[in-house]
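With one protein chain held back, the other chains of the complex are shown just where they sit.
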Amino acid sequence: MDPERKESLRSHFRRVIFGTDTPSGKAFDVALLWAILISVALVMLESVPAIKDKYGWPLYIAELGFTALFSVEYALRLWVINKPLRYAFSFFGIVDLLSILPTYLSLILGGAHSLMVIRVLRLLRVFRVFKLVRYIQEAGMLGRAIAASRRKILVFLMAVMSITIIFGTVMYLVESPEAGFTSIPTSIYWAIVTLTTVGYGDIAPQTWFGQFLAAAIMILGYAMIAVPTGIVGVEISRAQDPGPECTSCHATGHLPDARFCRRCGAELPPWGASPAKEP
Amino acid sequence: MDPERKESLRSHFRRVIFGTDTPSGKAFDVALLWAILISVALVMLESVPAIKDKYGWPLYIAELGFTALFSVEYALRLWVINKPLRYAFSFFGIVDLLSILPTYLSLILGGAHSLMVIRVLRLLRVFRVFKLVRYIQEAGMLGRAIAASRRKILVFLMAVMSITIIFGTVMYLVESPEAGFTSIPTSIYWAIVTLTTVGYGDIAPQTWFGQFLAAAIMILGYAMIAVPTGIVGVEISRAQDPGPECTSCHATGHLPDARFCRRCGAELPPWGASPAKEP
Amino acid sequence: MDPERKESLRSHFRRVIFGTDTPSGKAFDVALLWAILISVALVMLESVPAIKDKYGWPLYIAELGFTALFSVEYALRLWVINKPLRYAFSFFGIVDLLSILPTYLSLILGGAHSLMVIRVLRLLRVFRVFKLVRYIQEAGMLGRAIAASRRKILVFLMAVMSITIIFGTVMYLVESPEAGFTSIPTSIYWAIVTLTTVGYGDIAPQTWFGQFLAAAIMILGYAMIAVPTGIVGVEISRAQDPGPECTSCHATGHLPDARFCRRCGAELPPWGASPAKEP
Partner (left out) sequence: MDPERKESLRSHFRRVIFGTDTPSGKAFDVALLWAILISVALVMLESVPAIKDKYGWPLYIAELGFTALFSVEYALRLWVINKPLRYAFSFFGIVDLLSILPTYLSLILGGAHSLMVIRVLRLLRVFRVFKLVRYIQEAGMLGRAIAASRRKILVFLMAVMSITIIFGTVMYLVESPEAGFTSIPTSIYWAIVTLTTVGYGDIAPQTWFGQFLAAAIMILGYAMIAVPTGIVGVEISRAQDPGPECTSCHATGHLPDARFCRRCGAELPPWGASPAKEP
C-alpha cells in the first residue's frame, strides 16, 4: 500500500472512530455502545451460577469475540491518532486497555483454572462501563455543578464523618456487643447506616439510651440531607447555560427561549452566539 | 328511532361522557371516579385469602356488575365519539378495554378454574387505576417540569446504573456468597437497595472492607439525592407561577424580575396584576 | 363577692390565661407548657412495664394531680372567656377537654380495672401534646407554604398511590406468598415501604424479576423525592415575609436588612411598616 493511500485511509478511520458528525462516525459509536452494554451484561450473567453451568461455553465464546472486537478497536485507535502515547496514557486509553487485558491474562495464565486472581481479573471487564462516559455530554453540566461545590461538599463529608465517629464511639460504650456493636469501627458503620437513613437493621440498639441516641442521629440525618441538596441545587441552577448577555443593559440569565431582554426590552443576540462559558 | 333523534341523543351523551362543564357531565365523572375506586378496592380485597373465603360470592357478583357497567361505558364511548377507531387505539381506549376484558376472558376460559393465567388476567383489572389520569389536571405542571429535565434525569439514571454496576461487581469480589452476594446481578440489586437508602438488610456486608465500601456507597447515595432534587426543583420553580401574560403576544412564564416580554419585547403588566391562573 | 370585683377578677384572669404580653401571662404559659410536657412524659413512662411495676402508685397520684390542674385550667378558661360555647367547640376547647376526660372516665368506670377500653382512653391523654400548637407561632410560615402547595401535594400523593397500587399488584403476581407477598394490600404496603425508601426488610423480593421491579420502584422513589422538595421549596421561598415595597419603582423581595431599593436606589419604607401579608 502506497503511503498516500495509507494516510488517506488513516484519516478516514480517524473520522469514523473519533468523530461523531458523519453518518459512519455515528454508526460506529452506536455499534460500540451496544457492544459495551452487551459485554457488560455477559460479565454479569456469567457470575450467576445457574447460568454459568448451563451456558458457560457460549458465554466464553462471546467473551473471546468481544475481546477481539475491543482489541481491534484499541489497535485502530492507536494507529489513527496523531499522538498515540498521549492517548494510551489518557483516561480512555487506560479504560480501553483494561477492557481487553483481563481476558488475555486469563488466557496466558489459563493452565490453573481455579486461580481466584484470574476470576477477579476477568470481572474487571465490568469497568468497560466507563467507556460509556464518552457518550454522556449532558454530564458536563452536572459535573460543573458538583465541581463548583467541591469544597462545601468536602466540609459536609467531614461533618458527616465527625458526627458518625462521635456517635459511633458513644454507642459502642452504651450498647453491648450482643446488639452488634462489637467495636468502634463497626459502631461507626452503624452510625453511617443510620445517618444516611439506609437502616439495614442487622445492627440495632437495644437499650433505651441507645435508642434515644439512635433517634437523635436519625433526625439529624433526616434534616442534614437538606445541606447537600441546598448546596448542589444552588450550583445546578447556576450551572445552567447563562446564555446571551443583553448588548444594551448587560443583563444575563435570560430564559432559553428569550429573544428580547427582560430588563430593557432590547433584542438579544442569538443563544449560543455570545462567547459561551461552557468549554 | 328516527336518525335525527338518535343524533341528538348521541350528541347529548357525548356532552355527558366526554364533557366536564355541564352538571350532568360532572355527575357522570364523579360517579365513574367512585366506580373505579371501588372496583380497584374490590380487586385488592379479593386477593386477601381470609376475605375471599368469607365474601367470595358477593365479590364475584360485584365484579360482574362493575364489568357490565364499564362495558356499557366503553360501548357508549365508542358510539358517541366521532372517530371511534382513533379512540379505541388511544391510551384511554386501551385502558378502558383492558378494564373489562379480563373478566370476560375468565368467563370464557372459566371451565378450568385453577388456571393461574386467569387469576393473573383478572388482577389486571387493577390497571383501572389508570382511568384516573383523566381527572388529574394538576399533573400537567409536574409533567412539564419533569419533561423539561428529561435529559438530565436520564444522565442521572445512567450515573446511578454505572455506580451500582461498579460497586456491585466489587462487592461480589469482596464479600462471600454466605452474606447474600451470590452473583453480580444480586450484588447490583444490593447496591441499588443501598444507594437509594432503602436498606432492606436481607443482604448486608460482613467483612470490614465490604462495610467500608458499603459506607462509601451510602454516603454517595445520601449526597446524590441532591442531584434530582436540584434538577427538578429548578424546573418546578420555573413551571410554577406563570406570572403576568404579555398583553401584546400573550407569552407567559417570564422570570420574576422581567419587565419586558422575552418574546416580543413589549412591556409586561406588573407581576401579580394579571388574573392568576391558580384557583 | 360583689359582681364588679368578680368582673375585674375575671378580666384579670383572662389577661393571664389568654394573653401573652404581660409578665404573669407569660409565666402562666411557661408553667402550662411544662405541665403539658411532664404529663405527656408520664403517660409514656406509665406504658413501660418495668416502670409501671415499680412506680405505678406515684405515677397514678401525679396523673390525678395533672388532671386536677388541667380541670381547673379548663374551668377557668370557660369562666373568663366571653363566648364559652364557642371556645368549648373550638379546636383548643376540644383538646383541653380531651386531656382531662380520659382520667375521669377511668375513675367512673374504675370498677373493672382490666377493661382494655379504659387503658386506651387514658392513653388518649397523650393528645395533650396538641396543646403545644398554641405556642408555635413560627408554624404559620411553614403552614402557609404547605397550604399554598395543597393541590400539588394532593396530585403527588395520588401519583404515589397509583404507582404503589400498580407495583404492588404486579409484585403479588411475580413473587410468592413465602417471600411475604400474601395479598395485594400487603404487596402495596411493601411498595410504599420501598418507594419511600424506608425498607424494613420483613417483606423482600426473592426472584430475579421481583428484585428487578423492586430496583425500579426504589430508583423511582429516590428520584421522586425531588418533587415534594421542589414544590415545597418554591412555596417556602415565596412564603418568606415579602417585606416593604419600594415607593419609587414598586420592586419587592428585598433582603431583610435592606434600607435602599436594589433596583432604583431609593430609600425603602421600614420593614414591617408596609401592610404585611402575614396575618
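First chain written, first letter: the chains are A, B and C, and each begins at residue 1.
Going forward, a residue touches a chain if its C-beta (ideal position, glycine included) is under 8 Å from a C-beta of that chain, and two chains touch if they have at least 3 such contacts.
Source: prediction; values computed, not measured.
Residue-wise, the contact with the chain that is not shown comes from B:199, picked out of B:199, B:221 or B:265. Within the set A:45, A:59 or A:184, the residue that contacts the chain not displayed is A:184.
The set of chain B residues touching the chain not shown comprises 197-201, 229, 233, 257.
Residue positions on chain A in contact with the hidden chain: 151-152, 154-156, 158-159, 162, 165-166, 169, 172-173, 182-185, 188, 194, 197-201, 204, 208, 211-212, 214-215, 218-219, 221-223, 225-227, 229-231, 233-234, 237-238, 250, 253, in rising order. On the side of chain C, the interface with the absent chain consists of residues 40, 43-45, 47-49, 120, 123, 126-127, 129-130, 132, 136, 138-139, 141-142, 145, 153, 156-157, 160, 185-186, 189, 192-193, 195-202, 221, 225, 228-237, 240, 253-255, 257-267, using the contact rule stated above.
The rule is simple: only the chains that are shown with their structure count from here on.
Seen from the C-alpha centroid of chain C, the farthest chain centroid is that of A.
With centres set at the average Cα position, the gap from chain B to chain C is 30 Å. Spacing of chain A relative to chain C, judged by their CA centroids, is 42 angstrom.
For chain C, the set of residues touching two or more other chains reads 197-201, 229, 233.
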